[in-house]
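Below you'll find the structure I mean.
For this view, one protein chain was removed and the others were kept in their places.
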Amino acid sequence: MSVEFGFFLETVISGLMAGVMYALVALGFVLIFKASGIFNFAQGVMCLFAALTFVGVQEKFGLPAWLALPAAVGVMILLAWLIERLVLRHLVNQDPIILFMATIGLAYVLEGLGDLMWGSDVKLLDIGLPQGASDYMLDNFNLYVEKLEVVAAVIASILVAALAVFFQKTRVGRALRAVADDHQAALSVGISLNTIWVIVWSVAGIVALVAGIMWGSKSGVQFSLSLIALKALPVLILGGFTSIPGAIVGGLIIGVGEKVAEVYMGPFVGGAVENWFAYMLALAFLLVRPQGLFGEKIIERV
Amino acid sequence: MKFTKAKFLTGMASGLLAATLLAPVAAVADGHELILPSLDYRTGPYAPGGIPYANGYADYFALLNERDGGINGVKAKVVPCETGYNTKKGVECYEKTKNIGSGALAYMPLSTGITYQLIPKVTADKIPLVTIGYGRTSARNGQVFEYVFNPPATYWDGATVAIKHVIDSEGGADKLKGKKIALVYHNSAYGKEPIRTLQALSEKMGFELTLLPVDHPGQEQKATWLQVRRNRPDWVFMWGWGVMNQVAIKEAASIRFPMEKFVGVWWSGGENDVLPAGKDAHGYKSVVFTAVGDGFQTHEDIKAYVYGKGKAVDASFEERIGETHYNRGIYAGALVAEAIRKAMADNDTKKPTGVMVKDAFEGLEISDERWAELGLANFTGAVKLSCADHRGPSKIAVQQWDAEAKQWSIISDFVEPMDDVTTPLIKADSEAYAKENNITPRDCK
Partner (left out) sequence: MFYRETGQFKTNYSDDRAIFPIAQDRYGIMILLAIAFFVIPFTVDDYWGNAIFLPLLIYALIAMGLNVLVGYCGQISLGTAAFMAVGSYASFKLMTSFPGLDFSIVVLMSGLITAVVGSLFGLPSLRIKGFYLAVATLAAQFFIIWLVNKVEWFYNYSATGQINAPERTALMFPVTGPNAPILYKYFFCLIIVVLAALVTKNIVRGRIGRQWMAIRDMDIAAELIGVRPLTTKLSAFAVSSFLIGMGGALYFGVWLGAAEPTEAFGIDQSFLILFMIIVGGLGTILGSFLGAAFLWLFPIAFKNFMVDGLGLSTAMSEHLQIILMGGLIIFFLIVEPHGLARLWQITKEKLRIWPFPH
């Protein structure tokens, strides 16, 4: 294996891994969009809030990590219930853009609340996830693979598998799919929209917690964590807002695309191209398939 | 939803209330006070760096008030205004605070972006702008930038001292030929500052410079470090701020880049930058212009007079006194306090104005003995500013992080930057600014 090819492989692997990390964030968006047609602007802040809560209860109340995790999950479920009670319930049947705006309000509230409760300093998040390069790969194949990201990939696969089972095999999952297809029809067969929303937002909150922990163990938990939502945007657009496999595949494409572009094209044009390249890539895909990679075909009737 | 009259009335009332609230409250307390706005940030993505600095600055003046009864008996009032590292809020804060009481005496925004914004404004309003180790490097030229001061070190000085450290470690300037140095920088005005200097140095010394920009906020730097791994530079310099620092240190450790060859600027050298990286950060270096730790008389006094009496802005900060960003805040406070003292003495007044403080800065001299009198012996180098030279003598050292003991230690002497390299660059940049803005450089004779 030539050095140059090995490096290319490394770039692709890193891209795939980064893509998984993006997809973790994108998953939360997809869940909520699928079930309620809301583009949840607050998803990034939810990651921050969840991670802050997770670290905060450890610091303030001295809970061990294995206890802090259910505590954080509990807080996210409580949050979902509150959101449904105080916000969504009052905005049934409004335009998507209004609901989008409501989630912006939500993002503000959560951001302020998180800071107010736990402070704006960087918090160390260490739950013993493996860090750094894999020695085995580095020594035997001279390939640089980050251990944390392998863990992230494993967790993401488990998460997606669990979500798939949940959606396909359980009663609640079927109800969720019914709601995603048609609100009114679902209502008419006796599915409670309110319960479904609480469930979906809880699941999205838990996904946000996982994403927050993965990203937070890399950079410490701090405000910037909420900005990872920006990284999920091209993934979402490419993968289609309504498809869980779309989020994963979109994440992988964006991840590889931007890493390869940055490493091979960046040096010739001065670097820092990965941000816009991700969008250009998504744009190019969309020009061919306007509904996104896995989006449902839009049928328009007059 | 039904829209009731009550709702309408509450709407109107809140509208009126809002209008009155927009007016800035002229905070006039009992008697005369020295107004010192602090455009700080305790929220937003850069809060972890902003908090210790803001605390250092505020605590120093709280100390003067509590221990000495102010400066020559006049109390100092630090007026905090939250900017969130956002230039638009910075402008709002500046306009709001500049006319409080008898007028603001000095500004320090701790943001290169806000500094650039304020340079023309403070010049028009005649209030000194003191940028400690940040801001516009070419403001050193006092002939063009009359109201801007950047003691004791600029980014370009930082870059040259980093190179000096490389020379020392490699064993001679001639060893640099053919070496590779990569600069990982925050892709903004701040991060781009050292590029010119490093380019000039790379031509002079024959090392190869690779530029690797990282976009705000810098959570994801995989591609950057892959390039480092491929190019295998001998040294990596970093101009980062915020989350970018922690991620970069972790990534560098991941690709097994030797930490002792990784040198950050002082803003990439705070405790909050290395602590989240845990033991990975062991051996990481940064250039620095103040001593480390809290082993100074001033720090003891702050603990006793400020925190002991419950006068601190941020009481929970006590155990973190002595962090590097905090010490920079103290440095800034001491500098401004000395300038005000001098302005009072020179003009024989208790009510100095912005112009007087500016004049005082231009003759400011803080010798090593004076630093000792201030309770900061061996804290930093001597200061001596003049009309033409708004930076003065500069002394910069290199510090290294010990992840076991969780503290920085200074590992080199305090050395002077390479002024022969930066002076022509400063001249060129300040002249270009003067030409673009129709400023005639003043005569400093």
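The chains carry the letters A and B, assigned in the order they are written, with residues numbered from 1 in each.
The criterion applied here is as follows: contacts are C-beta pairs under 8 Å (C-beta built on N, C-alpha and C of every residue); 3 or more make two chains touch, one makes a residue touch a chain.
Just so it is clear, the model here is predicted, and its values are computed rather than measured.
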item: Residue, one of A:59, A:95 or A:139, that touches the chain absent here; value: A:95
item: Of B:66, B:82, B:220 or B:338, the one touching the omitted chain in the full complex; value: B:82
item: Interface residues of chain A (partner: the chain not displayed); value: 39, 86-87, 90-91, 94-98, 100-102, 104-113, 115-116, 120, 230, 233-234, 237-238, 241, 269-270, 272-273, 275-276, 278-280, 282-283, 286-287, 290-292, 295, 298, 300, 302
item: Interface residues of chain B (partner: the chain not displayed); value: 1, 3, 5, 7-8, 11, 18, 21-25, 27, 40, 42-43, 80-82, 84, 86-88, 91-92, 95-96, 98-99, 112-113, 116-117, 119-121, 123-125, 136-138, 187-190, 192-193, 195-196, 215-216, 313-314, 425, 429, 432-433, 436-438
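One rule holds for everything that comes next: only the chains that are shown with their structure count from here on.
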item: CA centroid of chain A to CA centroid of chain B, Å; value: 36
item: Complex contact set, residues of chain A against chain B; value: 7, 10-11, 14-15, 17-18, 21, 115, 120-124, 126, 131-133, 138, 144, 146, 215, 218-220, 222-225, 227-228, 231, 258-259, 262-263, 266-267, 270-272, 274-275
item: Chain B - residues contacting chain A, complex; value: 42-45, 47-48, 51, 187, 211-215, 217-220, 222-224, 226-227, 229-230, 242-243, 246-247, 250, 253-256, 272, 275-276, 278, 280
